[in-house]
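Everything on this sheet refers to the single structure shown next.
Every protein chain but one is kept in place in this view of the complex.
Think of it as A, B and C in the order they're written, each chain with its own count starting at 1.
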Amino acid sequence: MSLVDFLQTWIIAFFTLSLFSFLYKDNPFYKFAEHIFAGLSAGYYVGLIWHSVIIQQMVDPMLQDGRWWLIFPGILGAMMFSRFSKNYGWVSRLSLAFVMGNTAGIFLLSELHGKVLPQIQSTMLSVDLKQPIGDLVLSIIIIAGVITTLIFFYFSKEHKGLLGGAARVGIWFIMISFGAHFGYTVMARISLLIGQVQFLINDWIGGTLQALL
Amino acid sequence: MILAYGLLIIAGIVLLYLAFKTGDRRYIYLAVAFYVIFPVLITLNLPAEISPEVRQLYEAVDSLPDSSVVLLTFDYYPSTLAETEPMSRAALHHLFRKNCRIFTMTTIPLGGPSIAERVTRELAGQYGKVYGVDYVNLGYKANYVAVLKGMGSSIESIYPADNTGTSLDKLPIMKDIRNYGDVDFIFAVSDNSIIDYWMSIVNAQYGIKIGTGVTAVMAPRYYAYLSSGQMTGMLGGMKGAADYEKLVGKPALAAKGMAAQSLVHLFIILSVIAGNLIFFIEKRSRRREGHR
Amino acid sequence: MKTTVPIIIAFCSGFIMIITFFLNPERGFIGRLEPEVLNWVTIVGGFTLLLGVVSIVRINYGAIKRKSENRGYKLATLIAVFAMAIPAMLPTGMSPLLGTQPGSIYDWLFNNLDAPMMSTMFAMLAFYIASAAFRAFRARNTEATLLLTTAVLVMLWRIPMGEIFLNSIHHSLPGMINTYVMSGANMAVQRGIIIGAALGAAAMSLRILLGIERTYMGK
Partner (left out) sequence: MNFAALTGRTFAIPALILLLILLADFADAQAVINEVTPDSASQITPAAPLFRFDRFNALAIMVIFSIVILIYTRWARAGRNLFIRKINGLDEVEEAVGRATEMGKPVLFIPGLQELDEIETIAGISILGRVARVTARYGTPLMVPVRYPMVLAAGQEVVEQAYIEAGNPDAYNKDIVRYVAGEQFAFTATVNGIMMRERPATNIYMGAFFAESLLLAETGNAAGSIQIAGTAQPAQLPFFVAACDYTLMGEELYAASAYLSREPLLLGGLKGQDWMKLLLIVLIVIGIVLISFGLGNWYVSLFTSV
């Protein structure tokens, strides 16, 4: 392990442990690490946007391919910053409207065409009694689950009588789904801890011991 | 070995008892730390069955013809590296071995391009692949909805250059890749709901097969797309990554992590059961007092 | 002027996307217009990210100028912003340490400080999820019991040791959890939620397109 690697590992370990120290309680080490972290993340955006957007998408095409009209999105982008002014704040609405409108145009169709249509189509399952019992049970679970969930989130009528019964079944389905979600997610959270612990033990402690011996 | 297990179990019970006794959840934290650290020190090998949705993805990738064009996305933040990076690595092993032409992209501003560069270059080195010929990193562009949609008509209109600024027409690999029509498969690795848009925009409107690697937080939601046939296979969390590593024959970080996962999961299950037992005993004794 | 023009812009920029959805892309002027518009959107979108950076700098600078008690930390934030941003913006030609390519200062700071810290922040969640499960999972009523039972079953099913245990009860149990719980009940609920959310998002989009919804303009 070279001296550079050694220092590097110790720096990472210092910041990692500073952040973990919050588990015990809030402290200056934690605060310092957290502020450095916020600054670095902001700085990262600057480097990224500078190269990938300003240079690659605007300056280069304008200078090399003569696509001069790319100055317009640049101006629209710059207009965003008028938000910090009290009197001219409304100017930023123009650029925001351009982006929001475009996204809305894509979403209006993609949500209906790409989500609603295929999802309801694949709920149209056969409940023909001649199919294998396992498939039939699964079809019934899916149909009941989808319809009662939709009914649970139906607000135009009081949940009484038949509707109330369906909504009650809906909440049972929802709880099963949330339980599955919770059980599944335990893994996600622990994974992240394992990653950090692997670093601390293998690279930091292991590496340091190796260097010392 | 038996001694180690015995120690583990006793420690767990003691910490659980302390947690109940004092009501201080820091004993639980201590137990979690203990169970995560322990398997990192000692390797435990555990057999596991491969989930069907992982096998589906593996087979979809495996049945691609030689030198197919595959888009591999790095749609994740550094915060979930432990879960998602093993997926990207396993995917790259598989794709490089099959001589696929790979191009990568990211919709994550914070770190996405840096992670993609680091991981692809490292693995390309192992397989002797050449940048620009066998693989390329397109990097990041803002507003993912427009990026996903725009690549449908022309990749070059959204990405005039790759991540390091080389113009696309100088890269041999991109010569006959114009838009989604020239892409054979998309392998999207993500830790956020961008997967919804890969399904509702790219799969629904351009009809390309998309397999995904997602964190365990997202996975339960995406069974809906698996079931509707919009998604071709899924790796769910570290278990999905470990399964894929196993199928590719490169057990690595995820496989190693599964031992720690097992221990912490078992501890949590144990604590839930113990908690409920106490809950019921208390309830019953309270009821008995009520009768008196 | 301050409202009508943005509404017209939003309408046009969105309506193009709706028309091209129903047209064949190879055909005609609008087909060629679509990628150009989307390219513009990605460029403008890039600038919105910089807004956040400007706010951070403004807020921290303001706090230092006002001599607030935490100004030491604020200064650390500002230094970090510039340490990351300035070398990244200078051309690589001057030195391989500049720019954003692998091996640059930018790349080093990201891989060795920013990324590990971000991972650590999330790693803390492992401790909390354990204590949440330990404390909150009580079979208080039908709903809670369903939640708890499914969570425990799924936890067992996801880990190798648990899978062996479930197998020993009945060999088809792991498969049944996958089919009836994950791809059955869970999938159905998620499908219902996806449909509901899609309708909500589509309604929101429609209102933005028609200029009825103006909250994004700060109204």
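Quick note on the criterion: a contact is a pair of C-beta atoms (placed from the backbone, for glycine too) under 8 Å apart; a residue touches a chain by one contact, two chains touch by 3 or more.
None of these values were measured; they are calculated from a predicted model.
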Q.
Based on the whole assembly, the unshown chain contacts which displayed chains?
A. A, B, C
(Q) Using the document's definition of touch, tell me which of C:Trp40, C:Phe110, C:Phe137 or C:Trp157 contacts the absent chain. (A) C:Phe137
Q.
For a quick check of understanding: of C:Val81, C:Leu98, C:Ala115 or C:Ile129, which residue touches the chain that isn't displayed?
A. C:Ile129
Q: Out of B:Ala11, B:Ile37, B:Leu64 or B:Ala204, point to the residue that touches the absent chain in the complete complex.
A: B:Ala204
Q. Which of A:Phe15, A:Phe37 or A:Phe199 sits in contact with the chain that's absent?
A. A:Phe37
**Q.** Selected residue (touches chain absent from view) among C:Val81, C:Ile105, C:Ile177 or C:Ile193
**A.** C:Ile193
Q.
Which parts of chain A face the unshown chain closely enough to count as touching?
A. 22, 26, 30, 34-35, 37-38, 41, 100, 108-109, 112-114, 116-118, 120-121, 123-128, 143, 146-147, 150-151, 153-159, 174-175, 178-179, 181-182, 185
Q: Just the residue numbers, please: which parts of chain C touch the chain that's not shown?
A: 4, 7-8, 11-12, 15-16, 18-19, 21-24, 26-30, 52, 55-56, 59, 121-122, 124-125, 128-129, 131-133, 135-137, 147, 190, 193, 195-197, 199-200, 202-204, 206-207, 210-213, 215-216, 218
Q | In chain B, positions touching the absent partner | A | 25, 79, 193, 203-204, 207, 217-218, 221, 230
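Note that in this section only the chains that are shown with their structure count from here on.
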Q) If we look at chain A and chain C, which chains touch each of them? A) B
Q: Take the average of all CA coordinates in chain A, do the same for chain C, and state the distance between these two points in whole angstrom.
A: 2
Q: Please compute the C-alpha centroid of chain B, do the same for chain C, then give the distance between them in whole Å.
A: 15
Q) So what's the Cα centroid distance for chain A and chain B, whole Å? A) 13
Q: Two or more other chains in contact with one residue: find those residues in chain A.
A: 23, 41, 44-45, 48-49, 51-53, 57, 99, 102-103, 106-107, 111, 113, 115, 119, 142, 177, 180-181, 184-187, 190, 192-193, 195-196
Q: Identify all positions of chain C at which a residue touches two or more other chains, and write them in rising order.
A: 17, 21, 38-39, 41-46, 48-49, 100, 110, 114, 116, 118-119, 121-123, 126-127, 130, 133, 148, 151-152, 155, 158-159, 182-183, 186-187, 190-191, 193-194, 198
Q | Touching residues (chain side chain B, partner chain C) in the complex | A | 19, 25, 28-29, 31-33, 36, 46-49, 51-52, 77-82, 109-111, 113-115, 117-118, 121, 141-143, 146-147, 149-150, 152-154, 157-158, 164, 196, 200, 205, 216, 220-224, 226-228, 237, 239, 258, 261-262, 264-269, 271-273, 275-276, 279-280
**Q.** chain A contact footprint on chain B (complex, rising order)
**A.** 26, 29, 32-33, 36-37, 40-41, 79-83, 109-111, 113, 139-143, 145-146, 149, 160-161, 163, 165, 167, 196-197, 199-201, 203-205, 215-217, 219-221, 224, 227-230, 236-239, 253, 256-257, 260-261, 264-265, 268
**Q.** Of all residues in chain C, those that touch chain B in their complex
**A.** 17, 21, 25, 31, 34-36, 38-39, 41-46, 48-49, 100-102, 107, 110-111, 114-116, 118-119, 121-123, 126-127, 130-131, 133-135, 137-139, 148, 151-152, 155-156, 158-164, 174, 178, 182-183, 186-187, 190-191, 193-194, 198
